[in-house]
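Here the complex is missing one protein chain, while the rest keep their positions.
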Amino acid sequence: MEHMSMNELMRPCLEDCQNCQQLCLEMAMNHCLETGDRHVEPEHFRLMINCAEICQTAANFMLSNSPLHAAVCHACAQVCDACADSCEQIGDMDDCVQACWQCAHSCSEMARSLDIAQPVMGSQEGQSARSLT
Amino acid sequence: MEHMSMNELMRPCLEDCQNCQQLCLEMAMNHCLETGDRHVEPEHFRLMINCAEICQTAANFMLSNSPLHAAVCHACAQVCDACADSCEQIGDMDDCVQACWQCAHSCSEMARSLDIAQPVMGSQEGQSARSLT
Amino acid sequence: MEHMSMNELMRPCLEDCQNCQQLCLEMAMNHCLETGDRHVEPEHFRLMINCAEICQTAANFMLSNSPLHAAVCHACAQVCDACADSCEQIGDMDDCVQACWQCAHSCSEMARSLDIAQPVMGSQEGQSARSLT
Partner (left out) sequence: MEHMSMNELMRPCLEDCQNCQQLCLEMAMNHCLETGDRHVEPEHFRLMINCAEICQTAANFMLSNSPLHAAVCHACAQVCDACADSCEQIGDMDDCVQACWQCAHSCSEMARSLDIAQPVMGSQEGQSARSLT
């Protein structure tokens, strides 16, 4: 019954996404709002909320064993990268920086490994890449 | 800085919601869809997806330290109750039954304890209860 | 094939929830963050984000024709009520106040009508109400 649950190779990335979602949302809605000042600067705060949401969506794609989670993980990695940078610049948010880097790394790996493993996804990526250049 | 993170009294309920969300979504999208038959019966499958979503929303309310999470936990408890019953009738879903009962119990407690602790919420409940009868 | 789409009686409430979700999220992430000051006061901003999320969940319950959407609409009405009050106090957010009141009203009606129509839900409500007092 190995097909009855999500692909276990995704489990570490799933956990990184869940951890990052939780940390970004909790930090934004508590630490950032209570501290104010640079912590509620629009670009930074927006990234925190956006990062939580794409992590949640990436996690849900993995939980549902979607073959297209690579596409979502690719997007998630970009948002986590940007959020980690923003948190580092603001300062005083080391846990968040760490969780975002970790999630960005996992998601990039996930997207890459599946890109190799799944020719169909690979060609879709290629097609989309063409349409974007 | 005690106000800088979510209320730690919510942490166990948060974890029950996260666990229930994960289990319901993973089971629905893998075990239920692959098994088919009674597992994709509309009423049951709908409950699985709905349960995952309200658990996610309840978790996010708690992460954001919302004083109104009691209202969402109240709704979440009802959906988890119904989902546990449905999973029990379908059979072969013991983990899900367990997670739903656990979450229903935590959410009911959470709603009750905060109803007592927060007069403002209590009066809102009362007001809404009036408007619903 | 009348059972093949959501119950059309829910359509107006669905639209109010979608409208309120959109307005609260857009206002919070643009107007409030850009304006700063009282607009990013924790209690207010949290409500805006929470309101958007419960409206989205209520909408998704209705789209999926869930018999338990009454429980979620009940919670949604309470959050929208509180968000409307908060927006009114902050000022300069008339569209948001209006959308929140409208959604609170629709959701209360939805919860009430189904409370009458569905004895099972009614008894669950009663049970939960008891457990909350």
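In this document, chain identifiers A, B and C correspond to the written order of the chains, with residue numbering beginning at 1 in each.
We take it that a contact is a pair of C-beta atoms (placed from the backbone, for glycine too) under 8 Å apart; a residue touches a chain by one contact, two chains touch by 3 or more.
Nothing here was measured: the structure is a model prediction, and the numbers come from that model.
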Q. From the list A:Asn7, A:Gln78 or A:Gln98, which touches the chain that is not on show?
A. A:Gln78
Q. Hey, which of A:Ser5, A:Thr35, A:Thr57 or A:Gln98 is the one touching the hidden chain?
A. A:Thr57
Q) Which parts of chain C are in contact with the chain that was left out? A) 3-6, 18, 22, 25-26, 29-31, 34-35, 56, 60, 63-65
Q: Using the touch rule from the top, list residues of chain B that touch the missing partner.
A: 29-30, 33-34, 36, 40, 42, 45-46, 49
(Q) Considering the whole complex, not just the chains shown, which residues of chain A touch the missing one? (A) 43, 46-47, 49-50, 53-54, 57, 60-61, 64-68, 71-72, 74-75, 77-79, 81-82, 108, 111-112, 115, 124-125, 128-129, 131-133
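Quick note on the criterion: only the chains that are shown with their structure count from here on.
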Q. From the C-alpha centre of chain A to that of chain C, how far is it in Å?
A. 28
Q: Find the geometric centre of each of chain B and chain C from their Cα atoms only, then give the gap between the two centres in Å, rounded to an integer.
A: 17
Q) What are the residues of chain C that contact at least two other chains? A) 46, 49
